[in-house]
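Dumping the structure here so I can ask a few things about it.
The complex is shown incomplete by one protein chain, all other protein chains being positioned as in the whole.
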Amino acid sequence: MSKKTIHIPLGSQHISLLEPVRFKFECENEKIVGVDSDVGFVHRGIERACTTKFKFDAIGYVVARVCGLCAITHSLSYTVAIEKLLGGEISKKAKYLRILLLELDRIHSHMLCLSHTCENAGFEAMFMRIMGDRELVMEIQELLTGNRIQFDYISIGGVNRDLDVQTAKKIIENLALVKAKVFSYIDEFTNNWSLSLKFKGIGALTLEDAYRFNAIGPLARACGLPIDVRNEIEYLPFDEVGFKMQTHNDGDINARNMVRLNEILNSLEMCENILRGLPEGEIFTKLKGKPKGEALMRFEAPRGELMYYVKGDGSAMLNRVRIKTPTFACIPAFSHIFMGEEYADAPAILASFDPCLSCTAK
Amino acid sequence: MIEVMLILFAPLIGGLMYGFERVLRARMQNRKGPPLLQPFYDMYKLLDKQAFIINPYHTVLGIMHFLTLWTVVAFMIFGQNLLYIIFLHLLSVIFIILAGFSVNSVYSHVGANRELLSALAYEPILIIVAVGFFMMHGSFDISVIRQNSASIVPLFLLFLAFLLLIPLKLKKSPFDAAEAHQEIVGGVEIEFSGVYFEFIYIAKWLEYVFVYLLLVLFAGNNAVLGTVLFLGVFLLVNLVDNATARIKMKHVIQIVLGIALTLGLLNLAGLSYV
Amino acid sequence: MKKIEVALKSVRDEIKSFYDYKKWHFLTLNGVALEDNRMQVQWIFSKYEALDEVVIYYAEIDYTERIPSLSDIIPSAIISQRELVDMFGVEVEGSEKGLYLDEDSMQTPLRSCLV
Partner (left out) sequence: MFRKYRKKSPWILHYNAGSCNGCDIEILAALAPKYDLERFGVINTGNPKQSDIFLVTGPVTFRSRERLVELYTQMPEPKVVIALGSCTCTGGVFRDMYNVEDGIDRYIPVDVYVPGCAASPELLIDGVVKALEILEEKTKAIEKPFRLFKEASSENGIINRRHSALKVGEKDEED
């Protein structure tokens, strides 16, 4: 008797998904033996619009709309690539403020991912708890930039808003609160019995496979692959503010959560260091000229490596803007992980990747 | 007369319990939560909605599930035979499982599958509980059990086993894999809509009444102990619901059959020696 | 950023001899439209734990030419190849259309960027 398989679809509309992506799992008794994915639901055509519709100085705000969660990394990568082509140096204070926002964004994004993973594992109370505490970070972001999600904070030549003393004080207060909460999460994630049944040993990726599939971001760091672009670029002074690589060896959902939690702690430390040692100076330098030539810029988004390739020919319209997003590069690894797992775990595994499909499809 | 009134109002009592539970859960999660009468607002709204019928059997089986469950509750209030009640309750579960299989939806099938597995897990223990009561009081009749004094002390292990069933029966975490909102969007109830979903929705309230009526049987004729048991277990179940994630069906069956069945059999063995 | 030009025919051999999967990290496959119906295909690599070391292998081709697939050397290249097929309408071995585009959406959107 041949085994009968059932096809379980997940998406494109599903309660456990924020985004339209369709997975079709071929299951034997809830055990996944095949995965078919369709990631093109969010394709809008931003790469083309960047070269036909918008001038180069506006694109920084357009590419922020590629993704609401890593908006800041998108506009930062693009802006830095353009600054490279224009050939100007921006002030140190602006650089520090950019790191500050980058790390705040990472904190709130990681918290969202953790809470979403908990919700998909059926732990509603933990979801509510982390989401409630995440508001502390959102509050600072609103104070610092003026908006909760799509902060158009970075412009070519610097940043748009200065940091005043009161805001800095509020940021330090809130971050201290967040820090205490993060320690309590670490406790919960390590000690809760039902979470360990749901997370430990589930959705594991080996180090060998991580190398083979070119995994990036927390997904790779959870397997022990030390890849973090913050370690590989010299444009922003990450080592000055106290960046430390966080890795784990298990490669399962629990390891990914732990990497994220430790990264939040590291980011909190970096934010504190920045606020303590913020240099004096202008926040904006005017850069003149039109971009000519090609530049490639990489940054570490909350989900992994983000790459921008920009090519201009000296006019206001660019020739090519290539966006390589973190989730896009990880999709082969995702499909590999799903094999052999149970369907009951699929939503939690998916959430633990922290996928960003609107990044993927652009 | 009072029994007839109780039977008529049983869904309302269940609804109040469900509403209170939602408020309690929200407070535990540091939220304000919906109003207490929210389940009834939902009920009235569902009466007003347009309904889709997937196929007549599906709908009829859903209604049958509700009616059987109400009959179960009625028999319990009248004080009928406990064994009959448990089997009748199994019938109502079978109706909803058949309803789940009668539509062409994968989530519904998976949900029905899990429902069936969980029925396999808890049904033996319910029967053992009934046997335990029989050994204590010499009768399966609920009216007899109610007249005798509290049997929680000799049946303490059975009581613990029954406690494990409550989250499974009420679909609360960690044993809510049969409903699993984030995986299979409610499982068997996914294809019901409008006024037909109402039957499933109210059946959920009746399930509350059924489970807690079974629970207070452990208190016998002691009304104070019954109230304490009810309130304590209600709080405990919600606390556990708020402190755990959903575990997989595999683990559910291992835990329920492994721990609860052992506890129950131990208790029975002890009783037969005494 | 180091750029190395390769011929399309020898790209498989070049990358096979160059790519050590424990040292180099495949970033992406990129296409850039040039004048006269030509395009540049770039295979971009970066080194693990090195400061700003990016190597780009590139080949200039016509739209009619067939690009060899690298998915047996680099398994994660498969999705970039599908994207390239959609965006430029070129042919890549073993990659089909339809990752992003539907039948009625604009075909080869990035080909006409210079116009």
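Going in written order, the chains are labelled A, B and C, and every chain counts its residues from 1.
Note that in this section a contact is a pair of C-beta atoms (placed from the backbone, for glycine too) under 8 Å apart; a residue touches a chain by one contact, two chains touch by 3 or more.
On a predicted model such as this, the values are computed, not experimentally measured, just so you know.
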item: Visible chains in contact with the missing one; value: A, B, C
item: Touching residue (missing chain; options A:8, A:32 or A:69); value: A:69
item: Listed residues A:45, A:60 or A:251, member touching the removed chain; value: A:45
item: Selected from B:18, B:66, B:101 or B:192 as touching the chain missing from the view; value: B:192
item: Subunit A, residues in touch with the chain not shown (by the definition above); value: 12-16, 18-20, 40-46, 48-49, 53, 61-62, 65-69, 71, 112, 116, 127-128, 131-132, 134-135, 138, 147-150, 356, 358
item: Where the unshown chain meets subunit B, residue by residue; value: 26, 29-35, 38, 41-42, 44-45, 47-52, 181, 185-186, 190-194, 197
item: Where the unshown chain meets subunit C, residue by residue; value: 100-106, 109
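The criterion applied here is as follows: only the chains that are shown with their structure count from here on.
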item: Arrangement of touching chains [line / ring / star / complete / other]; value: line
item: Geometric centre distance via CA averages, subunit C-subunit A, whole Å; value: 24
item: Touching two or more other chains - residues of subunit B; value: none
item: Multi-partner residues of subunit A (at least 2 other chains); value: none
item: Complex contacts: residues of subunit A adjacent to subunit C; value: 39-40, 43, 45, 47-48, 51-52, 211-214, 216, 225-227, 231-234, 296, 298, 305, 307, 309, 311, 319-320, 322, 324, 328-329, 331-333, 361
item: Contacting residues of subunit B [partner subunit A, same complex]; value: 25, 28-31, 106-107, 109-110, 173-174, 176-177, 180-183, 185, 242-251
item: Contact footprint of subunit A on subunit C as seen in their complex; value: 1, 21-22, 25-28, 30-33, 42, 44, 46, 48-54, 56, 74-76, 78-80, 83, 87, 98-101, 106, 109-110, 113-114
